[in-house]
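Below is a structure I'd like to ask you about.
Excluded from the complex is one protein chain; the other protein chains are retained at their positions.
== chain A ==
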Amino acid sequence: MTEASTINYEATKKPCKVCFVTIGATASFDKLLKAVLDDPFLEALRRAEYTELLIQYGKEEGKAIYESFISREHDNVKRTCGINIAGFDFNTNGLGEQMRKAKGHPGNGSKEGLVISHAGSGTILDALRVGVPLVVVPNTELLHNHQVELAEELAKQEYVVHGSLNDLAASISEAEKLRERKRQWPPPNSGDESYKRGLAGVMDDEMGWVD
């Protein structure tokens, strides 16, 4: 037990580093919840010096999985990994606050963390705008598997890490590499003259307005 208490002591000195996990509002995603509450994943978080795991777990099944894990394991995880786990079902005002928490703030000594998200486009965009490293995990049980295409394309362009439910722990170290590359959203060519002034240009054409 002496070893465990030493880890705990170190944990209090570590700067705050948040991993925020969101499963989205429209569908349950039990596999993602189970993957982030799994030992190898928590161990990977510890190695990358995370101090907080914040989970948006959704209604019903998600809530049940989260709450039963917390009642069984929370103290244990805190002791062995030095990680605080907190969660909520959903926030109707959006996830901006949690994204910014994961982004960290040099002013209060917190470090930039990570967002792990289902492949919903709104959530992906929010994280890209905040500029926090993002791991996208498509929900393979949903019929709309074009979500996988979006995750693959964004990963190919090095904006996100395409996470796999089978080995989510590996995504933690990939996200550290992503952090170093610092690709900025939106792409530099958006709103470029070469794109005919984007939507505003199309609207002007249709209305017959000439600037």
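As a convention for this text, contacts are C-beta pairs under 8 Å (C-beta built on N, C-alpha and C of every residue); 3 or more make two chains touch, one makes a residue touch a chain; residues count from 1.
To be clear about the criterion, contacts and distances are computed from a predicted model.
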> Which name from "Actin-related protein 2 3 complex subunit 4", "Signal peptidase complex catalytic subunit SEC11", "UDP-N-acetylglucosamine transferase subunit ALG14" or "Exosome complex component RRP45" does UniProt give the chain that's left off?
Replying inline: "UDP-N-acetylglucosamine transferase subunit ALG14"
> Of the residues listed, A:39, A:97, A:149 or A:176, which one is in contact with the missing chain?
Replying inline: A:149
>> Need a quick check: the contact residues on chain A for the chain that isn't drawn.
In response: 25-27, 92-94, 121-122, 125, 146-147, 149-150, 152-153, 185-187, 189-192, 195-203, 205-207, 209
